[in-house]
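Left out: one protein chain. Kept in place: all the others.
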Amino acid sequence: MEIKPYGDTLNDGAVQISFSLPLPLSTRGKKAARELVIKMGIMDPRIVFSRDLGEGFSFYIVYGNLIHSVESEILGEDIEEEVTLDYWEINRLIEEKIGRKLVIVGATIGSDAHTVGIDAILNAKGFAGDVGLERYPSFTVHNLGSQVPPETLLEKVMDYKADVILVSQVVTQKNSHIHNLTQLVELVEGSALRDKVIMICGGPYISRELALEIGYDAGFGPHTLPAQVASFIVKRIMEDYQEGIKGCVRGERMKGRTRRVKWKNW
Amino acid sequence: MEIKPYGDTLNDGAVQISFSLPLPLSTRGKKAARELVIKMGIMDPRIVFSRDLGEGFSFYIVYGNLIHSVESEILGEDIEEEVTLDYWEINRLIEEKIGRKLVIVGATIGSDAHTVGIDAILNAKGFAGDVGLERYPSFTVHNLGSQVPPETLLEKVMDYKADVILVSQVVTQKNSHIHNLTQLVELVEGSALRDKVIMICGGPYISRELALEIGYDAGFGPHTLPAQVASFIVKRIMEDYQEGIKGCVRGERMKGRTRRVKWKNW
Amino acid sequence: MNDTAPDDIEILSLPISLKEEAFSLGKGIAEEVHNKVKTYSTFAIERASLRLLGVKGANEEGVPWVNIFIDKCAREGKLSRGALFTLGEVIISNGKTLQEAVEGVATGAIDLGTIFPQDEKKVKELMTSLVSRSIEDLLGMRRKRQEMIDSLTPGEKPLLYVIVASGNIYEDVKQAKSAAMMGADIIAVIRTTAQSLLDYIPYGITTEGFGGTVATQENFALMRKALDEVSLKLGRYIRLVNYCSGLAMPEIATLGALEGLDIMVNDAIYGILFRDINSTRTLTDQEFSRRILSLAGITIVTGEDNLIKTVDAKEMAHTVTASQLINHHLALLSGLPPRLIGMGHAFEMDPSEEDSFLNELAQAWLVRELFPQSPIKYMPPTRFMTGDIFRGMVLNAAFNLIGVMTKQEILLLGMPTEAMHTPYVQDRFLSLENALYFRKAAKSLMGEFRLREDSLMRKRAIEVLNNGVEVLREIKGVGLFEALAQGSFAEIKRPLKGGRGLEGVFAKARDYFNPFLNILPGTIISRGTNYGD
Partner (left out) sequence: MNDTAPDDIEILSLPISLKEEAFSLGKGIAEEVHNKVKTYSTFAIERASLRLLGVKGANEEGVPWVNIFIDKCAREGKLSRGALFTLGEVIISNGKTLQEAVEGVATGAIDLGTIFPQDEKKVKELMTSLVSRSIEDLLGMRRKRQEMIDSLTPGEKPLLYVIVASGNIYEDVKQAKSAAMMGADIIAVIRTTAQSLLDYIPYGITTEGFGGTVATQENFALMRKALDEVSLKLGRYIRLVNYCSGLAMPEIATLGALEGLDIMVNDAIYGILFRDINSTRTLTDQEFSRRILSLAGITIVTGEDNLIKTVDAKEMAHTVTASQLINHHLALLSGLPPRLIGMGHAFEMDPSEEDSFLNELAQAWLVRELFPQSPIKYMPPTRFMTGDIFRGMVLNAAFNLIGVMTKQEILLLGMPTEAMHTPYVQDRFLSLENALYFRKAAKSLMGEFRLREDSLMRKRAIEVLNNGVEVLREIKGVGLFEALAQGSFAEIKRPLKGGRGLEGVFAKARDYFNPFLNILPGTIISRGTNYGD
């Protein structure tokens, strides 16, 4: 089945587009807008609004019907949300299976000063009614705050013999988040600690995919709840523990992870 | 030079897109949204908002950077706005060159009941401070109102020996405006009157291009002022008058017009 | 609507004598109209009476049986006494059921010309008992619906009203359910363009319409069922609306009653001005329609918004007030209790004018205070909406805030794409989230304020009411019909004998018979009371 945008009738392909052009509002500007939208695959573009913005800029709002569609087959199966363990379950598992508190170090690195996101995960108060990791008896949390240079974070990880690193990145201009996050991974790898710690990043523009790609164990985006993070940590550590015993190696995507079978050796 | 959308830096290609899909919000829905936007030529789509709308629908807002651009050369020269003659000039020209009042018949045809637009052009009060055609001493205006069947309009055109027909169309669902407007042209042509009257259509979704294509002499869109219409009428009639004398034939785009050299023969 | 409107909202301190004059003028004008129209019946009223009795269906070309039946009655001179009388004769003489009798006449199987006159008393008894039974049925349905409503939460005020208008009832159903799930309380199915002009009710489930969906009994039923489902799912009652105006107005009222509609947009003046329907025809139809709606407990909403969609809303605001005062009294005379009389108005002033927000606020308060016991249906900006959908969200925000602040009970939500097309599925979401924000975030705002002594808004409201009274005085002088002929509203002139549908009006003969007239609510007829109030 072909899937198309829906306005008020199946397969009408209705889409809304807006953008500015570095041209004054004129017949040329409108023509350029129309041509661009046609290149995007809009059959019968209607420029419903246009405005000169001064200084040689103009703004356009366009409605039209998209010729493109996607085959519903290529969309695959719906991925089930990971089941989030609850507070009690998490604490019980750690107590029973690990038998000691896990040490977590968290920070916003680089020149990024946004702390609300990482605090939402770490501070006892938590987020949207879900308590933060500090409140879990089975975690020891060190929240280093913001503007932490990756080097400093690494030092603290060693000082505290951390099991988990939580890094937040909010500012993404000029891809500074990727730069900072990659630098941290490299430092950790450089000091041969990568297989000893779980590395998790998060922030409003972080996705799981991105995180895995740059060498983290997980990435959490907007609206993350602390329990989701705690849940991931526990599950991952349990798995690693199993694997450590079996000594087996998993595929590509688990690169960072499979090296961390020695995690209990801190 | 290549022209691209502008967000905050030249050639960043920034565009905003929104649409719904006939899929519930899920990983499949998001994937479909992303695939569609990639097909539109968005390099790095960011789904900044998504929402389940119930009943198997979902809504997406996407930002990203367009790979397409347009060559500024193909945009041609800026078309100068036609100079609009003013009220005094128009009346003077008609009085001097034509020497009689021009008869105008106006209506909204078909089942369309929107009169505000045509009234804005015809009623003495006018639009946005510009007086309407009824106020011009050189026009005799018959405003037939709305819901006028094309046949009735034709009868009135003959009764009044009209020089100009003004038709409004506002409702465009299922292309009813095109249907109605075309029907009217055909009727007028069928009764061999096409070369005796200037036919002008207007409405919020009417463009000059569309009007010419379906056989009208002009088409006026949103924000039209009465003086623009009056100005067009006078200029066209003056030209026809000249041409009538010279008997010459102009190119393609003037199809409707060249046949109307006998307009004075009513 | 199911509870009384607030009356703790007085803020304008309108001069009492002015208010009293306004109401007495409105009442006087309405009474004159009422006295005139009750001497007439119309083809549509006769057809509606048949439909009330339960007659349904159409021939193969889709022409409804009731239309053919009534046309034949008219042709045979058997209408001025009332179609129900003729029908009674047919039933008795041919020994048929109601439906069979009508179809028989319509197909020509029964020839009206050859029907023997029957005993008048017998005919009347038969028809009166059929009418009584149908009234009982209607009241039974009303009770059942009320039970359903009572079993669910009623929704918060203002109720959020959105439209569906895809032209295809199946798409409409999906979109309506989606809207309900996103927070809509009321769904209106917009009619296909110019259905007003049809002197019959189209038949069947339909999937093609222009700017709206055909209003048919079958489409009503489909949507009602869908909304009942979603109401139960949400635990919140979702109301259904359609238009009750145009040439078939009384029949639409009947279908509304039969199919469980909650609200009907009902306004003869709209038909007169914007559809060029004959004034006597549609005001006569309206009287009967409103009596049916009253019986069924359906809330009407009036169409004054249309006036200020045509002429300047600031300048002509007082004509809205004048029309509301007339409309309100017409409705009272047709047996509608105030709580079922929804007064319509709109946010349509030029938003680029200085203090337009104040003038809108003043107008909203004025309507609210003039009709404290009636729901107000507040319509959003449309005329000054443009293709700039972002600005559209802002104008709708201003509208929503005023709606909440002045306790308008029904907010018809503006769509960002108003200037382009009937709503897309996401437009409803965007409009609902806009209104839901203000309904919650400004919940208690209306109880916060008094106006200063020198308030511009108070001044404006009094000025509007004053000018409205002025217009009412003029109308009172010449009568509503003549005023319409002179162009008192929206600068449109509609002569008494002009317009569509006049041929379907007839003076009721001395022996005109229609038991519904005795049994439906209405102030004139002695037996008429307001059921269930």
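Letters A, B and C mark the chains in the order given here, with residues in each chain numbered from 1 onward.
One rule holds in what follows: a residue touches a chain if its C-beta (ideal position, glycine included) is under 8 Å from a C-beta of that chain, and two chains touch if they have at least 3 such contacts.
Computed from a prediction, not measured in an experiment: that's the story for all the values here.
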{"item": "For the chain not depicted, the shown chains it touches", "value": "A, B, C"}
{"item": "Per the touch definition above, residue among B:K30, B:R46 or B:H142 touching the missing chain", "value": "B:R46"}
{"item": "Residue in contact with the excluded chain [from C:E208, C:E433, C:E470 or C:D511]", "value": "C:E433"}
{"item": "Which residue of A:G56, A:G76, A:P137 or A:G190 touches the chain not shown here", "value": "A:G56"}
{"item": "Contact partner of the left-out chain, one of C:E353, C:E470 or C:E503", "value": "C:E353"}
{"item": "Missing-partner contacts on chain A, residue numbers", "value": "18-20, 51, 53-57, 59, 111-113, 115-116, 145, 147, 171, 173-174, 176, 204"}
{"item": "On chain C, residues whose C-beta touches the chain left out of the figure", "value": "351-358, 388-391, 393-398, 401, 416, 430, 433-434, 437-438, 440-445, 447-452, 454-457"}
{"item": "Residues of chain B in contact with the chain not shown", "value": "6-10, 14, 16, 46-49, 51, 61, 63"}
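The criterion applied here is as follows: only the chains that are shown with their structure count from here on.
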{"item": "Chain A and chain B, separation of their C-alpha mean positions in angstrom", "value": "48"}
{"item": "Geometric centre distance via CA averages, chain C-chain B, whole Å", "value": "35"}
{"item": "Overlap residues in chain B, where contacts from two or more other chains coincide", "value": "18-20, 57"}
{"item": "Junction residues of chain C - those touching two or more other chains", "value": "167, 175, 419, 421-422, 424-425"}
